[in-house]
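Here the complex is missing one protein chain, while the rest keep their positions.
By written order: A, B and C. Residues from 1 in each chain.
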């Protein structure tokens, strides 16, 4: 699933490029829209007391992103079971489709007290379906 | 009351200076330490169901702050009553005491449901005392 | 001129609402798109050595913004001359058009060394034209 965002001034640092931690914010944008497209907004999940805290993040930075560029965020599920969900991301510059970064986040499935809570079967199915069709 | 912080890379933007919104984070650092020095950490206040949401922020930017500079954050109370609290801030470069920015934030006093809740007399007194002695 | 953005998790704080400094980022989004709609992206202006540093920011916070809400950013020019430009912003919740915040930023016109540099007449005209037509 692909979405587009634009590099803001606040995203950049004095090296003139996007600061490295901000790619993790793009990852958040990607997975939020992936889940929405599967019919489960993360907000609604939390209202049903499903929380998906990040337990691991990884990013490889291939080339810098610059101010005002349009950025493509591609999100997919790499692995999913009742206890854990791994999203995989690729960040491209939109104009020339140059790959700028790629990475993943792993999420546990808990309740709001951070106690393990199995992901519902229906959610797993929907996310997998969504993943295959995109 | 004065505290010191250092400009991080993440604070800067591609103009090579600190991004304008980040001064409001320095304001937060300033008022948190002001309150702690008065014996009321903001965290404890919230645990007693006092919330102090910002209802107004203002900042005048006089000169840019650069990467790795030590910054002095000076915080004072300008006005306080049972319903409202105004903090005033001055941001200096530490080495030459050049004034970089100044501004204020106004805070309402509410409970965690954002309903008006009067500030306790004891807190007002302590903050005023603290303000006069620094 | 109006644009839309969505509240991210990273925008929120532990009070469950958007952190106050992040409204200034929405202001940046608003003025960047305003300028683009007038035919002058801020990026291109900087490439011609026009820099528009913020010299004042102001924001009144009327009601909190929550996670995942769609937010409308309305941007207009309030004052413009060769030396200074004031943008005015209103932030709404999209669903019910509730006004959440409003404020302004004042920008000087300088070159990249922060020396005063008069805004070109053509830019002033285009921005004013844009302002009236929206």
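We take it that contacts are C-beta pairs under 8 Å (C-beta built on N, C-alpha and C of every residue); 3 or more make two chains touch, one makes a residue touch a chain.
Values in this document were obtained by computation on a predicted structure and should not be read as measured data.
J.: For the chain left out of this view, which of C:13, C:49 or C:79 touches it?
T.: Touching the chain that is not displayed is residue C:13.
J.: Among the options C:1, C:21 or C:52, which residue touches the chain absent from this view?
T.: Answering carefully, the residue with contact to the hidden chain is C:21.
J.: Given the full complex, what residues of chain B touch the hidden partner chain?
T.: That gives, for chain B, the contact residues 6, 8-10, 25, 28-29, 32, 41-43, 67-68.
J.: Against the chain that's been left off, what residues of chain C make contact? List them.
T.: Touching the missing chain: residues 9-10, 12-17, 19, 21, 67.
J.: Considering the whole complex, not just the chains shown, which residues of chain A touch the missing one?
T.: 15, 17, 20-22, 24-25, 28, 51, 53-61, 64, 105, 112, 114
One rule holds in what follows: only the chains that are shown with their structure count from here on.
J.: Viewed as a graph of touching chains, is the assembly arranged as a line, ring, star, complete set, or other?
T.: complete
J.: Would you mind checking which chain's mean C-alpha position lies nearest the centre of all protein C-alpha atoms?
T.: Going by the distance between chain centres and the overall C-alpha centre, it is C.
J.: Since chain A and chain B share one sequence, what rotation angle in degrees maps the C-alpha trace of one onto the other, as a multiple of 5?
T.: 180
J.: If you average the CA atoms of chain B and of chain C, how many Å lie between those two points?
T.: Computed from C-alpha means, the inter-chain centre distance equals 24 Å.
J.: Using mean CA coordinates as chain centres, what's the chain A-chain B distance in Å?
T.: Spacing between the chain centres: roughly 33 Å.
J.: On a C-alpha centroid basis, what's the spacing between chain A and chain C, in Å?
T.: 27
J.: Give me the residue numbers in chain A that touch at least two other chains, ranges are fine.
T.: Within chain A, residues 9-10, 67 contact more than one other chain.
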